[in-house]
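Here the complex is missing one protein chain, while the rest keep their positions.
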Amino acid sequence: MVFPLALHLPARLTLYLSMITSRSSVSVRYAETDMMGVVYHGSYLPWLEVGRTALLKEHGMPYRELESDGFFLPVLEVGLRYLKPAKYDDTVVITTFLREKPTLRIRMDYELHRGDELLVTAFTMHAFIDRNGRPVRPPAAFVAAMDRLFA
Amino acid sequence: MVFPLALHLPARLTLYLSMITSRSSVSVRYAETDMMGVVYHGSYLPWLEVGRTALLKEHGMPYRELESDGFFLPVLEVGLRYLKPAKYDDTVVITTFLREKPTLRIRMDYELHRGDELLVTAFTMHAFIDRNGRPVRPPAAFVAAMDRLFA
Amino acid sequence: MVFPLALHLPARLTLYLSMITSRSSVSVRYAETDMMGVVYHGSYLPWLEVGRTALLKEHGMPYRELESDGFFLPVLEVGLRYLKPAKYDDTVVITTFLREKPTLRIRMDYELHRGDELLVTAFTMHAFIDRNGRPVRPPAAFVAAMDRLFA
Partner (left out) sequence: MVFPLALHLPARLTLYLSMITSRSSVSVRYAETDMMGVVYHGSYLPWLEVGRTALLKEHGMPYRELESDGFFLPVLEVGLRYLKPAKYDDTVVITTFLREKPTLRIRMDYELHRGDELLVTAFTMHAFIDRNGRPVRPPAAFVAAMDRLFA
């Protein structure tokens, strides 16, 4: 919820107060490394997915159910900045942010940490499509959940 | 085809004369290596798939068409022996063998080489299923192609 | 340990009494599925690795330390039988077995379950190599741990 106080705060902080977050963690697998001796840069993408899957599930919209209802949420855009490499057997904590109430487009932001160290920042952009790949409005349950979360 | 001569040869050689083979090659990607500095052992599985996709296509049964006709060919069993590691940027040649005429089960064998060096031997076992995952008989076109190939 | 009773039991059961096991679980990622709608057959290999990493760690031989001591444990051979497909968002439990005391070769066996359903059985075979890829004897700490575990 947005605290009344927030009305007097700068826009960004207001969003902070009302944003939705979720925390997950993964243990780095050998398969996810490459010959540079650290995690392959492409291996972070499935971890972002782990993050947003958790966020959706925690807020009552398991992605598995969205798909079985005929709604798919492909990635339209992705961006990652690699600050420090994760290594084999590290525990990487993924914090996923839904900073703004989704409209037709849904943006998720991510921060990946090992302990106190920030390793990667990232974002993904999504929109709903139907079984035939055509853009559709978000399902009613999703809209209702977002109205509730960003009330 | 089986040469008449084959009748007098040991079983294995007979099979050799009538077996179907196909050759493909891949260039090793950085993504396919791991921190041991060589190709990750799991990265060879997509290469086996490159091999059998080529074999099916060359013999008039593109797998893409099999699926669009409602026939799927999942892997039921797989086995690999790793003799020498492939490395980044190597050219790996995949030879795929259909040694015996498929019945309900289809077995493919594979040899992976870098130049003259044998790196990996492998096999996969398959059977047709329908869209709902139920075992089905091979499509008529597949049976006809096999009858022709192993005549 | 081997119970005295085991002396009177068939070989296989004897091994059962003394074998080492470990249990891990993974949550199936979207990235691990393929267009057949289920888990890609190659995606199970990193899960086997999750299983044996846990087994080694639980018995005081974290693989990360083995490597930093200069000992590597590549996969020499792998075999999997796929009985039922895992699906997106399933929880898959990996049970890893060290059925026999390792000599120069180390064999691990695996069973993957979703609830009561057995999905996959598998094995991997390993041997120690040094930084230059040459076969070496297992490190002393590993031998000691095995002597203790299979006493």
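The letters A, B and C name the chains in turn, as written, and every chain counts its residues from 1.
One rule holds for everything that comes next: a residue touches a chain if its C-beta (ideal position, glycine included) is under 8 Å from a C-beta of that chain, and two chains touch if they have at least 3 such contacts.
As the structure is a prediction and not an experimental result, all values here were calculated from the model.
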item	value
Positions on chain B contacted by the hidden chain, ascending	27, 29-32, 45-46, 49-50, 53, 62-64, 67, 88-89
Where the missing chain touches chain C, by residue	30-31, 33-38, 40, 42, 88
Absent-chain interface as seen on chain A, which is shown	36, 41-42, 45-46, 72, 74-82, 85, 133
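Everything that follows uses one rule, which is that only the chains that are shown with their structure count from here on.
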item	value
Whole-Å separation of chain centres (CA-atom averages), chain A against chain B	39
Chain B-chain C separation of Cα centroids, rounded to whole Å	27
Between chain C and chain A, distance of the C-alpha-averaged centres to the nearest whole Å	32
Contacts with 2+ other chains: residues of chain A	30-31, 88
